[in-house]
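The other protein chains are all here in position, but one chain of the complex has been omitted.
Going in written order, the chains are labelled A, B and C, and every chain counts its residues from 1.
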Amino acid sequence: MTHKLIALPQAVARFTRDGMQYASGAALPVGADAVAFGRELIRQNRRQLHAIFHSNTQQLNLLCAAGAVDKLECGFTGLEGFGFANGLRRAVESGRVVLEDYSNLSMALRFLGGALNWPFVPATVNIGTDVQFRSAFHPEEYASPRKIPPVIDPFSGQEYGALSPLRPELAVIHVTLADPEGNAIMLGSEWSRFELSRAARRVVLVADALVATDCMRQFPNLVRIPGLLVEAVVYWPFSAWPQASPGVHDVDEPHMRLMNQALGTPEGYAGYRRDFIDSYQTLDEYLALIGPDRITALSATATGFLLDPYRRWLLSRADIDELLAESKAS
Amino acid sequence: MTHKLIALPQAVARFTRDGMQYASGAALPVGADAVAFGRELIRQNRRQLHAIFHSNTQQLNLLCAAGAVDKLECGFTGLEGFGFANGLRRAVESGRVVLEDYSNLSMALRFLGGALNWPFVPATVNIGTDVQFRSAFHPEEYASPRKIPPVIDPFSGQEYGALSPLRPELAVIHVTLADPEGNAIMLGSEWSRFELSRAARRVVLVADALVATDCMRQFPNLVRIPGLLVEAVVYWPFSAWPQASPGVHDVDEPHMRLMNQALGTPEGYAGYRRDFIDSYQTLDEYLALIGPDRITALSATATGFLLDPYRRWLLSRADIDELLAESKAS
Amino acid sequence: MSLNYTRQEMMAIAAGREIRDGELAIFGVGLSLLAGFFAQAHHAPNVRAMTEGGIYGATPVGGLPWGVECNRLCTNAVSFTGGLDALGFLVASGRCEVGLIGAAQVDRFGNVNTTGIWGELLDEHYRPPKTRLTGSGGANDIASGCQRVVIMLAHEKKRFAERVDYLTSPGYLSGGNARARYPFRGGGPSAMVTTLGILRPDPETKEFQLDAYFAFSSPAEIRAQTGWDLQFAPTLHIAPEPTEEELTALRRVDVTGALRRN
Partner (left out) sequence: MSLNYTRQEMMAIAAGREIRDGELAIFGVGLSLLAGFFAQAHHAPNVRAMTEGGIYGATPVGGLPWGVECNRLCTNAVSFTGGLDALGFLVASGRCEVGLIGAAQVDRFGNVNTTGIWGELLDEHYRPPKTRLTGSGGANDIASGCQRVVIMLAHEKKRFAERVDYLTSPGYLSGGNARARYPFRGGGPSAMVTTLGILRPDPETKEFQLDAYFAFSSPAEIRAQTGWDLQFAPTLHIAPEPTEEELTALRRVDVTGALRRN
């Protein structure tokens, strides 16, 4: 069986392009998201992205600050306990990012509709509010007739809302564990990663750790994303940093604040880019940037027991490097 | 925390009634279904059930043979490798059971719609066929305007089908493992048990084995039915017999054939009822009926390794009896 | 004040009192999470708490969670599913009995704005806000689907507006039975719990009226801090101050003392 491992820079080069619909598969703002993929998007100067984020994360906050996003569809744009997302906020307030608002459920429903290849998704939410009436993509329309148009229930004759399904060109999904064939386990809330993995036209995984396929055979009910849906697997531990990955590491509170503060101004962003995006070339340099002490501290998470059942199948760094060398050779 | 354990006869007495919408949460015909719950329904002479079975199982085959079902909605009425379901077949051909046909996906979608409390569910399947045009519930209508009526997509103006959501009064769901609070783990295909557990107005679990709640805390991503949705938990090992329960036991091939052959005639059913329904009073008598040798053989399933990670949390029979005694006392 | 407590603590306790034992309840992040888990710790031990991330049966460990699926809520959960399950199957469906949401701005009918501040009436042509807020998150879904909703917000005149800049989450829309025009599965907001008191909707008009004020507040102060002509309910009264048991329970939940930094 051929494996699907690929290095992060190659994954960005091969699977992304300027102007594409780019979806992130993540937990909520403080949870698991492949923020490192966004750093690499910036390193490769991707522009004019049409971003589809179920909820904001530091990745989106960063991409907005970098000017990499033109259009955005999103259910929640804050950082929960860490306040407003300054990079996103600046970009939206200035009009540089056109943000089409939905709710958290309607984003999930739109992925569901995309996964089923439905023409529309019935909605009992968002209707009757400005989420339905106001469209940033069609600002001249009020009430917008096409953002969440009415649909008539044929059984009762009553009017419901109709959400537009999402089928993003690419979804980059954070998972806790993947095997080299792309079978994946998520620990913690799936949020909408299950539905998104079916809605997206292509799926790339970013995994905290790699395991042997035998782990998947031991826990097939945990494998919510089977390899047959997956194009490529990127191994990048702490890709969610400074956010958390349940079972693996906690949120880096000081860096969450530092980062969000930096993204509040162009100068701050420039400094952040210099220090935390352009300052590493390799995974090891990235991990060194976080720092061994901080990695140790963040890894001492009270959720660590969640990973215990799978540790015996973890692939070593040497195993992984060997597989990656193979894929480079081929 | 108060537990939700209840004995099988009490569960049937408390949660079922003649004429109710009764849904079974099961895998496909050869897989996990709480057949034993159906045996108890017959022992308590439940009648006029409106049965909602995603797929047929030996439970449905039996209930049909027993004359306990008046109306049925179903996606598949066979027994897969074991042929046609003779009890169901007789009941449908004679008109005693009125069977409304759907496909396997449309049953799942109808549970999804029930779980979301939608008025209808868009369909790209079943349309254009007799599954849409013919309604056994409204036999005089052709093409039936209300079984799967058309709905107009507001985005394109094109016509789609509209499935009616299901919100059964009771779902009795087979699970591999439950804790006393009703948190549950299924091994093998969920089929539609996840959606059904949200669509049904009340949920009763029938579990092959009970585990301590710590097992659920170790594997929260496996707990697809949380206790907060569950009314009661029945402990009844081999409840799926003669069908299989992945990780626990294999299908009993000779009994599958014996049972289905018996259900092919009224006399055969009467004998089956005498020998395999009215012939036991307690769980121990039920297990004795299957027979210790057969239990040993069926338990030697090649899927047994799937249960290994959870064995250390299994509650003993003594633990379970103690909990049940408590619930009787209260 | 008979006991030493902060305004934030009073607000969290007042909101927590809105939750009844055994209910299926969804809490947001921050204050509403504390209010919810205070209720569980105090008078609603069997509340079935969930978050919009699909985290069931969890209690916070190690401090106030940074988010609704923060690791501080992942250490003792019995089930993790996802957003479609939590916000869809359990909330939008009408199954969830009570939801707690925050608000940046409300109007007299309990409509909520958490999307942005324009600072002036937005005309038919949409444009970016002066101040972008968080958007709906799960709030619209909770406001649409929960059987009843409790809104929590700081009582400041600019937040209690004649009309919200953007209607993010539905209260009673234009009032009366306007909500019935839409197939929401939930009943609408049952209370606004603010830093100064408690407002409840008139049964007919659905206009929110002052039902209770806190011991450190007054009806006059509240009216002055409300942007519409606030009416007093016939039941107007002083909300009971926190009891010692309540305060103890709340502080057990608020281990890091987030609510004591007034």
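Just so it is clear, a residue touches a chain if its C-beta (ideal position, glycine included) is under 8 Å from a C-beta of that chain, and two chains touch if they have at least 3 such contacts.
Since the model is a prediction, treat every value here as computed from it, not as a measurement.
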Where the missing chain makes contact, among the chains that are shown: A, B
Of B:Gly38, B:Gly114, B:Gly188 or B:Gly227, the residue in touch with the unshown chain: B:Gly188
Option touching the unshown chain, where B:Cys74, B:Leu116 or B:Val175 are the choices: B:Cys74
Residues from subunit B at the interface with the omitted partner, ascending: 27-31, 54-55, 74-78, 80-82, 84, 88-89, 92-95, 99, 101-109, 112, 124-131, 134-136, 139-140, 142, 158-160, 187-195, 244, 246-247, 250-251, 253, 256, 301-303, 306
Touch residues of subunit A, complete complex, unshown partner: 115-117, 119, 179, 181, 183, 195, 198, 213, 216-217, 220-221, 223-228
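Convention: only the chains that are shown with their structure count from here on.
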Highest C-beta pair count, chain pair: A-C
Chain occupying the most central position, where position means C-alpha average: A
Centre-to-centre distance between subunit C and subunit A (centres being mean Cα positions), rounded to whole Å: 28
Centre-of-Cα separation between subunit C and subunit B, whole angstrom: 40
Distance between chain centroids, defined by C-alpha means - subunit A, subunit B (Å): 37
Residues of subunit A whose C-beta touches two or more other chains: 124, 158, 160, 187-188, 190, 306
Junction residues of subunit C - those touching two or more other chains: 74, 80-81, 88, 92, 183, 185
